[in-house]
Every structure is written in C-alpha cells, then in structure tokens.
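Removed: one protein chain of the complex. Kept in place: all other protein chains.
Here is chain A:
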Amino acid sequence: MPDQVNDFLKDYQAFAQQSWDAWMRYLQQSGAPAPFGAGPAAMAPSEDLLTRSLSSLKAYGSWLQQAAGGAGGMGPLGNWQQPAAMQPFLAAFSQPFAQTIAGIDTPSAFGLEHQWQSWLQAMQRSGMSGMAGVGGMGGMGAMGAMGAMPGAMPSQMPNFGLTREAQKDQQALTAAIHEYMQISARYQALLQQVNTQGIARLQEMLGQRTEPGKQVDSMKALYDLWVDAMEEAYANMALSDEYRDVFGALVNAQMQVRKLQQQQTEQMCRELGIPTRSEVDSLGQRVQQLRRELQASRQREIQSVPDNSEVDALQAEIAELKRELAASKASKIRPIARKSDDNDNKTAAASRAKTARSASGKRK
C-alpha cells in the first residue's frame, strides 16, 4: 500500500501542477474576466494577485493531498482518538487556514507591508532616500524585521541641527511602525488560537459521529466539518472583548503609520511644488459647502415661487366662479315667471294669498 500511495501522490502532484498552470495561463490572458476573489485586484495582470486568486483552491488541493497521504498510510483511520494517529489530518488543516488568512491580506486592507514597500520605493525614486531614516529603512525588507532595522532612527534619540524636524518625523514613524508590529503579532497570536481551538472543536464534532449513518464518509465531508469547526471557533474569538480590543488597536496603529507616511509624503510634495492631499481635501470641503449652499438656495427659490400647476388650478377655479357669478346675476334680472311653471304657480298663489290677507285686514 505505501508504494501505491507514493506512486499515486507523485502522479497527483504532476497532474495538479498541470492544472494550476492551466489556470494561471487562463487568468493571464488579456481580457479574461476576474473569475472570483478580490474583484478589481484579481483582474490586475500581476502574477502575485493571480496566485492570491487561486490560493483558496490551491490550499484545498494541498490539504487533500496531505490528508489523503495520511489516510493512505493510516489504513481505515480506525484509531482516530489517538493524537498520533490523527496527526496527519490535523497538521494538514493548519495549511488551508493560514493560506486563507494570508490570501485575503489585500493591499488596501491590512497589507501594510506591501504599502510600506511601495511607499519606500517611491520615496527613494523621488530622491528622498537621503532624508534622515528613509534610506536606512530600505534595508528592513519585510516589516517583520523592524526590530533589526539597520540605520533606523532610534525613537528616543534627541534631535538637533538642520534636519531636526525631519529626524523627529522619522522617529515618530519608526515608533508607530514598531507599535504596529507588536499589535500585529498579538493579532496573529489570536488567529493562531482560533486554529488551535478549531481543531479541538473538530475533534469534538468527530466524537459525535461514531454511529453508523453519522460517520464522515468523504474527504470533502471532513473538510466541510473542519470549516464548520473553524468558523465556530473564529466567531467565538471575533466576538470576544480581547479580539475587539486587539482588532481596534491594530486598525488604529495602522492608521497612525499611514498618517505619518502621508505627512512625510506631503512634506516632500510641498518641497517639489506638488499639490498635497491636505490641500485637495481642503478644496473639496469648500466645494461641498458651496454645493450645500447652492442646493439650499435652489430650495428657497422653489419654495418662494408658487407652483405653476397650483396657480393654474386656482386661476381656473376663479374663472369658473366668475362664470357662475355672472350667470347668477343674469338670472336675477330674468322674469320670475320664466323659471318654472311650478314656481309661477307658487308665486301667483302667494300673491293671491297676500292680497287676500291684506284685504281681510283692511276689513278688520
């Protein structure tokens, strides 16, 4: 069996590689729609982004390979309760989790490292590498090496001389990056706890599936169960006060770094006579205020001018009333007898009665 397993895995690896290559070729074709994943970013013709797009599938493929390799070696998986026997499965699950978390670390989200490198390159290209601290930071490579940054400006060193302000700015940035890295490490530790708790939850779930009919009978079913367990563990963590505080601190720390980067960039732009983000924002704010005033003015105008349709309706009503009034006046000068026979009769009778009463009175 082990030889067969090895042969199969060898063939599988070759097949899988061909498959991934075909997908990469497809994605690299110009005009191919973004198949899935992080939208506009997935459409960018960068191999890095394409790899990210495929990372979820690749993670699953790798897990299948690793877990099934374990399955092959373990036979029917009868001794799942033994930690050693389950190890191949459990170890295999760490990879898709880590890959998923890393795969969604997009440039505009928490990929501060990518941003940092782009910013640094831009600063160096623009001639700012001579600025205190910037050149030194170029040697840090990944931000993970922050603690050992060659040439980084010590955050507590007093500043003096012509470049005093630049030194101060650089110290603040160094301190902010340092804080970000510390909080990022705390955040990663929480995610690692999720991984551990998720695996423990998976074992519990498996323990509830020992009855025939409830057993896990495919690799996909096992994977789905693992996802359920991990999501449960993740939700518990994500709703905790600890996660709330670390997440908030992570966002705040990243924003602090970005803010200081922006300040330095603006300083450089001012020196080069290029409009800055603050200036554009300031203009935007004024334009928005003008737009509001314009709208308010339009509204006042609309309210001060009567609605034409209402005026038309009122005019029509007045005209109708005038017609009725004229008709009424005309009717008053018409002879009464013309109105109707009934009225004529009633009027004549009343007249006769009046005459009679009058005559009778006179007689009295």
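Everything that follows uses one rule, which is that a contact is a pair of C-beta atoms (placed from the backbone, for glycine too) under 8 Å apart; a residue touches a chain by one contact, two chains touch by 3 or more; residues count from 1.
Here is the rule we go by: contacts and distances are computed from a predicted model.
K.L.:
Report the protein name recorded by UniProt for the chain absent from the figure; options are "Protoheme IX farnesyltransferase", "Poly(3-hydroxyalkanoate) polymerase subunit PhaC", "ABC transporter ATP-binding protein YtrB" or "Carbon-monoxide dehydrogenase medium subunit".
P.N.:
"Poly(3-hydroxyalkanoate) polymerase subunit PhaC"
K.L.:
From the listed residues A:159, A:197 or A:262, report the one that touches the chain absent from this view.
P.N.:
Looking across A:159, A:197 or A:262, the contact with the absent chain belongs to A:262.
K.L.:
Of the residues in chain A, which ones touch the absent chain?
P.N.:
Touching the chain left out of view, chain A contributes residues 1, 5, 8, 12, 15-16, 18-19, 22-23, 25-26, 32-42, 56-57, 59-61, 64-65, 67-68, 71-72, 75-80, 96-97, 100-101, 103-104, 106-110, 206-212, 214-220, 222-224, 227, 230-231, 234-235, 238-239, 243-245, 247-249, 251-252, 255-256, 258-259, 262, 277, 280-281, 284-285, 287-289, 292, 295.
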